[in-house]
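A quick write-up on the structure given underneath.
Every protein chain of the complex appears in place save one, which is left out.
Showing chain A:
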Amino acid sequence: SNAMFKKFSMEVVQSQNKTKSSVQRAIRQKLEEQFPTLEGAWDDIMPPKSDFMAVKCQNHITLITADKQILFFQERDGPYSPCLRLLQQYPQMLPKMQCDIGACKFIIGGSNIMCPGLTHPDACMDEDVGVGQIVGIYVHGKEHPCGVGMMKMSTDAIRKVNKGHGIENLHYLGDGLWHNHTLDM
């Protein structure tokens, strides 16, 4: 949902218990499945001896943290999305959806991405993906992603219909989660 991390602070956190190692393993496996391009880097991202925690927050949000750094978030039982800082470190982990530069101001304000922003001549949709896929939101002319989103329409539908919300903006530069990315906020 939108405004997921607009306000994000310790108040939102409901429980912080060290996760059982069986649960840890299950989560790591799920992450490895969801992000195959990160194979080999997992020990850097989540070192085996790090303090791994699945933190529960309001609105059915779960945060995956290692050594107090928030790495992934998940709504209910949905797919995991990386924290924007992590995505900027490993851009290959998500498909790239590039908008025209005019959309940048709105993305950083938290708004969703409308189809015309993705069918603009400066825009580019790297891969063909379906609804519900987690993607990295990029902007023409900038090297790093400025948001993490979920496809509300498939890339095909976006090109054909060219109207309405194309990508839901889950997490963006300057939102609550961007500023409070460690657990001791």
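Some points to look at:
Going forward, a residue touches a chain if its C-beta (ideal position, glycine included) is under 8 Å from a C-beta of that chain, and two chains touch if they have at least 3 such contacts; residues count from 1.
Operating definition for what follows: contacts and distances are computed from a predicted model.
For the omitted chain of this complex, the UniProt record lists the protein as "SUI1 domain-containing protein", which is one of "Carboxypeptidase A1", "Large ribosomal subunit protein mL49", "SUI1 domain-containing protein" or "Phospholipid/glycerol acyltransferase domain-containing protein". Taking the complete complex into account, A:89 is the one of A:89, A:119 or A:162 that touches the chain left out.
Note that of A:18, A:60 or A:105, the residue touching the chain absent from this view is A:105. Although one chain is not shown, part of chain A still touches it, namely residues 21-22, 25, 28-29, 32, 37-41, 43-45, 48-49, 85, 88-92, 102-106, 108, 142-144, 146, 173-174, 178-179.
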